[in-house]
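My questions will all concern the structure given below.
With one protein chain removed, the remaining protein chains of the complex are shown where they sit.
Chain naming follows the written order as A, B and C, and within any one chain the residues start at number 1.
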Amino acid sequence: MTQQSMTMAKALNEGLRRAMEKDRKVLLMGEDIGKLGGVFRITDGLQKDFGEDRVIDAPLAESAIVGTSVGLAIRGYRTVVEIQFDGFVYPAFDQIVSQVAKLHKRSAGVYTMGLVIRLPFQGGIGAIEHHSESPEAYFVHTAGLRVVVCSTPNDAYWMIQQSVEHDDPIIFCEPKSRYWEKGEVDLDNPPYGLFDAVVRRPGTDVTVVAWGSMVKTALRAADVAAEEGVSLEVIDARSLSPLDLDTIATSVEKTGRLVVVQEAPPTASVGSEIVAAVTERCFYSLRAPGTRVSAYHVPYPPSRIEDAYRPSVDRVMDAIDRVMGYDQ
Amino acid sequence: MTQQSMTMAKALNEGLRRAMEKDRKVLLMGEDIGKLGGVFRITDGLQKDFGEDRVIDAPLAESAIVGTSVGLAIRGYRTVVEIQFDGFVYPAFDQIVSQVAKLHKRSAGVYTMGLVIRLPFQGGIGAIEHHSESPEAYFVHTAGLRVVVCSTPNDAYWMIQQSVEHDDPIIFCEPKSRYWEKGEVDLDNPPYGLFDAVVRRPGTDVTVVAWGSMVKTALRAADVAAEEGVSLEVIDARSLSPLDLDTIATSVEKTGRLVVVQEAPPTASVGSEIVAAVTERCFYSLRAPGTRVSAYHVPYPPSRIEDAYRPSVDRVMDAIDRVMGYDQ
Amino acid sequence: MISDELVQLLTPEGERVSHPEYRSELGRDEILGFYRDMVIVRRLCNESTSLQRQGQLALWAPLQGQEAAQIGAGRALAPMDFSFPSYREHGVAWTRGVPPRDMLRIFRATTTGGWDPQQYRHSLPMVVLGDQTLHAVGYAMGIQRDGAEEAVMTFFGDGASSQGDVLESFVWAASFNAPVVFVLQNNQWAISEPTSLQTKIPLYHRAHGFGFPGVRVDGNDVLAMYEVAKRALDNARAGGGPTLIEAYTYRMGAHTTSDDPTRYRVDAEVEVWRHRDPIERVKALLAREFGVHKVTFDEVAAEAEQLALQLREDVLAMDAPDPTMMFDHVYAESHPLVEAGRREMIELGISGGH
Partner (left out) sequence: MISDELVQLLTPEGERVSHPEYRSELGRDEILGFYRDMVIVRRLCNESTSLQRQGQLALWAPLQGQEAAQIGAGRALAPMDFSFPSYREHGVAWTRGVPPRDMLRIFRATTTGGWDPQQYRHSLPMVVLGDQTLHAVGYAMGIQRDGAEEAVMTFFGDGASSQGDVLESFVWAASFNAPVVFVLQNNQWAISEPTSLQTKIPLYHRAHGFGFPGVRVDGNDVLAMYEVAKRALDNARAGGGPTLIEAYTYRMGAHTTSDDPTRYRVDAEVEVWRHRDPIERVKALLAREFGVHKVTFDEVAAEAEQLALQLREDVLAMDAPDPTMMFDHVYAESHPLVEAGRREMIELGISGGH
């Protein structure tokens, strides 16, 4: 087993490189992804090695980036699109929702929409407005799309490759605040299936589901809780569409309590979905109502106060206390 | 009390007329809303009476329709935008989510975004693709917007006026399959507040929450259930953001059972939100898990089979049977 | 001539006119072929309108008046080229070999597609205004990467010309010098809105502002349409980049069968355009210049009649699909929510041609 320690940014870069080496139909397209290597350097060096025809610096228009990727898909290419920041995906919303999500269906399976839309998402980097959003719910709600989130370098390396190989369109969410954190990457074997949720830390009292940046927050909360004698089982959802409800439900049946931690605002969110779906499946096992720890129902605030907006360990612990106190 | 029987389409038309008479800053803008009166004739005759400056036939670009309405709002106008069909709102998504929803906040309250975006939505009219969608969840998830739905002519008449007068941006959803159904309109007094849910039929066994076209489906299900000896309390949610959770929770505390009926696909939907929020508030009252009856997680199908996609009385009854059977 | 700017090779009276840049050298058989195409697509269109009136179709978008624009452009395509239509291009679909019954499936609302777009190298109808233009440019970028000598053609209307996606597709086509030909059918109306609402100057000028050629063609002149389209496609295949062709034409009928044009336009305008009929002028030319006889025209009419009958028969035989088809092809690979939906539907007994 070849192990290597690298940042998530590097793991994505290496994963993309490997995907491009394997299949010459794989293209990258986005703003500033060529010479600059993208504002986060995820595509660093790839244009130099694969040429301008395969690593395409795009004119500044997100709808066109996605729309032309659809045309390339019809021609048999697989484009990995980089949206520079979460908040700039909305101009492409029509192409994503009405075309990317529906053309496989509309063509009765003839068109393969095997494109990947990379979305550096979530906050926590002290950025200005529109650079810290968590728009996953919009895409999870949309039939025809799949949505996955990496939270470790190893997952980043493998999930990006699995996404490129997968025939359905995938919104690939990258927690930008974790880009520079290092972790071990196994260069030989993927750790899990692309759509599997994973228990990151086993526990017995409360099931905590998180994704992206919030996995680490949940794990820190688990440390704190352990000191207080409460055992959290932390699940990294990894795939938001489809959700791996089996893994989550199995855990909830054991713990009897569910807390979902998300950076997105609460209403009609992925958190709402997990709570609703798990309640339906585990009604008799639940000793407390499934509880969400979310951002607030307000626009992303100026980043000087973002720590009060994004779920913190404190807020997670507050929810843990609430669900633990329920049946006492 | 002046009562008049009219269709929902006519009620909207009269409501818009009254709003325009009251305030000369009220404008209408949309595709084909002038001479044609809109493809559903909701604005019939208004351009003739209020002139081309106030009833604006727009070039065909939804992003521009919404974006220029934002500019008009900054100038002090209140524009009621007509999006021709639900499926054509996505090109305007960026302007709605990043501007309409956020400019009041961004300007620290200086800009009033008092615009209304009318969205003929939901299916059931035998239309071709993109003409029958239920995109409400996207807007409900978005902080800064409000989302309301009329389901009767009386509500249509009053809610459109209340929406125009309200200072926040409102996504005004109109169940197009109900446009031609008649009902009594009270021309003197609004029946309810704009953001109130309303019990359309009192009952004791199951709380059924619906909106738009599905209110009628829920009421029909209540008739069927009554014959089977099950008493449904049907609530018309009317406002989806904010949700009137007090009214819903009060009902659920009484019935102990919740079924949400929506035309939208299930995942991360308004139905998910209602189930999650009600479960949190009424955990000990619930005798069965909150249950959703939704469309399926597939793109809107060809309309010849739309009746199998949209929740039917049969599917609602199936859910009623399930929640009634839970604690037996 | 309608305007100085217009490329026209055949007057409404069927007389040839010369043009400094374009000339038609087509012979009798080719022109007769165009004539046949136009007569057939008009006949099929009328049949579709009456099928709709009889409740057999959910909707129909008639092409009447635009036969020359569509047949001229469509016939200029080479077999390996690929085309991306909007929703009114039944004439183009005909030139690509799409069976008429397949064109009607979407309007009978039994499918959201209708044919195998790769087989005919003609994409599916696009209802969202303008979205297809970006697909066309992307496809053209694929052609460039394959080093293939192929071109793409995409169709949109005067109304759609205002959409951001269409305008972005111009930016991209120019930036990447993509082998794409944009065919803007300016039929003067976007439902109830006249073209003057979308633009104050002729639409073909728009291309110049993006740095590629734009040409305005008499869209009711099939010879001019064919020549201009062919040159633009040849140029694209040879690496010359995009062209915008504005086919100046007229929507003789309603926007769709749901529309009532009497609310917004006057008969006199329609009458003016009736005299510019795209079919009559070719018929006059064929008769005069090539001595084509009435019997030949009658044969074409009879063939069209036959196809219309066949179409009617095919449409009436099209049943609603099994509702579980909504779960097919949502994803290329299995998805738990889709499978759960399918199971639920089967358990509820809704499936099975209900």
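Operating definition for what follows: a contact is a pair of C-beta atoms (placed from the backbone, for glycine too) under 8 Å apart; a residue touches a chain by one contact, two chains touch by 3 or more.
Owing to the predicted nature of the structure, the values given are computational and were not obtained by experimental measurement.
Touch with the chain omitted from the figure is made, among B:Ser69, B:Ser177 or B:Ser272, by B:Ser69. Touch with the chain omitted from the figure is made, among C:Leu197, C:Ala254 or C:Met326, by C:Leu197. Check C:Gly164, C:Gly219, C:Pro261 or C:Gly341 against the missing chain and you find that the one touching it is C:Gly164. The hidden chain makes contact, of the residues A:Phe283, A:Tyr296 or A:Tyr326, with A:Tyr296.
Taking the complete complex into account, residues 31-32, 34-37, 39, 57, 59-61, 63-64, 87-88, 90-91, 126-131, 266-267, 296-299, 301-305, 308-309, 314-315, 318 of subunit A touch the chain not shown. Listed here are the subunit C residues that touch the chain not shown: 162-165, 167-168, 171, 174-175, 177, 197-201, 205-211. Contact between subunit B and the unshown chain involves residues 27, 53-54, 59, 61, 63-64, 66-77, 91, 94-95, 98-99, 102, 104-114, 143-144, 146, 166-168, 242, 245.
Here, only the chains that are shown with their structure count from here on.
If each chain is reduced to the average of its C-alpha atoms, the one that sits nearest the average of all protein C-alpha atoms is B. Averaging C-alpha coordinates per chain places the centre of subunit B 36 Å away from that of subunit C.
Measuring from the averaged C-alpha position of subunit A to that of subunit B gives a distance of 31 Å. Distance between subunit A and subunit C, defined via averaged C-alpha coordinates, is recorded as 41 Å. Multi-chain contact residues of subunit A (touching two or more other chains): 63, 91, 94, 98, 102, 105-106, 143-144. Residue positions of subunit C touching 2 or more other chains: 111-112, 128, 164-165, 330, 335, 337-338.
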